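Notes to accompany the following structure.
A protein chain is absent from this complex, but the other protein chains hold their places.
So that you can tell them apart, the chains are marked A, B, C, D, E and F in the order they are listed, and the count of residues begins at 1 in each.
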Amino acid sequence: MVMPAALLESSLDKRISLLLKDGRSLEGKLTGFDEYMNMVLDDTMETGAEGSDDRRLGKVVLRGSNVVSIAIL
Amino acid sequence: MVMPAALLESSLDKRISLLLKDGRSLEGKLTGFDEYMNMVLDDTMETGAEGSDDRRLGKVVLRGSNVVSIAIL
Amino acid sequence: MVMPAALLESSLDKRISLLLKDGRSLEGKLTGFDEYMNMVLDDTMETGAEGSDDRRLGKVVLRGSNVVSIAIL
Amino acid sequence: MVMPAALLESSLDKRISLLLKDGRSLEGKLTGFDEYMNMVLDDTMETGAEGSDDRRLGKVVLRGSNVVSIAIL
Amino acid sequence: MVMPAALLESSLDKRISLLLKDGRSLEGKLTGFDEYMNMVLDDTMETGAEGSDDRRLGKVVLRGSNVVSIAIL
Amino acid sequence: MVMPAALLESSLDKRISLLLKDGRSLEGKLTGFDEYMNMVLDDTMETGAEGSDDRRLGKVVLRGSNVVSIAIL
Partner (left out) sequence: MVMPAALLESSLDKRISLLLKDGRSLEGKLTGFDEYMNMVLDDTMETGAEGSDDRRLGKVVLRGSNVVSIAIL
C-alpha cells in the first residue's frame, strides 16, 4: 500500500501538476508539504481556462484544501 | 457489516471509478489511501463532461474531500 | 429516541435511497457505514436529473459529507 | 435559556419542518437526533421548489450539516 | 472587550435579526444558543428576497453554520 | 511578527472594514472577538453591491467563518 503522503515524499524535487477547485491548473517542482497537504512549489506555472495565457508564479504556497488532485509528472 | 475502509482495503490493486465534486470522473488502479480517504491511483484516466476527450493522468493523489463516490470495477 | 446511527444499523441489508448534494439520487442495498456516515452500497443504481437514463454502479463507497438524506425503502 | 438540543429533545414525536441548504423543505415527525443534529424523521414529506409536487419519503435520516433551520409545528 | 458569546447572552429575550448564508433574513426573540452558535428563536418571521411575502415560522432552531451576522434590535 | 489576533486586539475600539464571503462589506467599531474570529461590531454600516443604499445595522455579531478580510481603518 502506497500512502498518499509517502507518494508526495518520494515526489520531492520532481515536477507535479495540480488541479485546483476553481478549475485552474498549476505545474511546478514540489519542494515541501505539510500534514494538511499545503504544498510549496518552485518554478510554478499557472494554466487557467482553455485558451488563456499561462502565468509564471515562481515560488508558491498552495493551500491543501483547494487541491483536487495531484499528478506526478 | 462491511466498513467503507475495509472495502477500500480489499480493493487495493483493483481498478476503481471515482466521481468528484466538480463533476469529473477518474478511473485508475487503487494503490493506497489514508484515513481522510485521500487516495493514490495508478494509470489514471480522466473523463470530463460528456463528449470531451479523456486525459491520461498517470500516477495521481486525490484529496478525499473532493470525492463523492467510489465504484469498485 | 431513535439515534440516526441505530436506524442505519437496523437498515443493513435493506435497500435505501440516497439524495446527494449534487442533486443525484442513488439506490442500493446498505451493507456498511462508519462514524462519518460513509456508506457501502451493493447493487447501486444512479438516477440523475429527470429524464436522464439510470446507471448501474454496482458496489459503491459513498462519502458521508456528500449525503443530504437517506430514505429507508 | 433554552439550549437548541433541549428544544429538539422536547420536540420528539412532534412534527417539525426543516429547511435544507439546497432549498428543499421536509416535514415529518421527529423521532431522534444525535450530537451533529443528524435527525430521524417518520412520515416525511418533501416539498421542493414552488409548484412542484410533494413526495412521500417515509422514514428518513437527515444529515445535520445540510439543515438550515428547524421549525417546531 | 465584548466577547461574541457574552453579547448573545446579554441579548437573551431580546429580538434579533439574522442574516443567513442563503440570503434569507430571520427576525425573532432569542431564547437560547449553544457553543456552535446554534440558536433558538421564538416568534420568528422570515423575510426572503425583496418583494416576497414574510412567513411566520414560530419557534425555530437555527444552525449556527448558516448564520452570517446577528444584529441586536 | 504580528500575529493576526494581536492586530485585532490592538484594533479594539477602532473602526474596521470587513469583506464577507457573500460580497457584502461591513464597517463598524470593533468591540470584541473570539478565537474563531467571530467579532462584535458597534455602529455597523452595511455596504452591498455597488449603487445600492447603505444600511445601519447597529450592534452586530459576525461569524468569523464568513469573513474574507479585515482592513484596519
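Basically, a residue touches a chain if its C-beta (ideal position, glycine included) is under 8 Å from a C-beta of that chain, and two chains touch if they have at least 3 such contacts.
None of the values given here were measured: they were computed from a predicted structure.
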item	value
Neighbouring shown chains of the undisplayed chain, as defined at the top	A, F
Identified contact with the non-displayed chain, of A:Met3, A:Val40 or A:Leu73	A:Val40
Positions on subunit A where the hidden chain makes contact	12, 20, 22, 26, 31-34, 38-40, 44, 57-63, 65-66
Hidden partner interface residues of subunit F, rising order	1-8, 21, 23, 37, 64-65, 67-73
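Convention: only the chains that are shown with their structure count from here on.
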item	value
Chains touching both subunit C and subunit F	none
Path length in steps (a step moves to a chain that is touched) from subunit A to subunit E	4
Distance between chain centroids, defined by C-alpha means - subunit C, subunit E (Å)	33
Inter-chain centre distance, subunit A versus subunit B - centres from mean C-alpha coordinates, in Å	18
Two or more partner chains touched - positions in subunit B	65
Those chain pairs that satisfy the touch definition	A-B, B-C, C-D, D-E, E-F
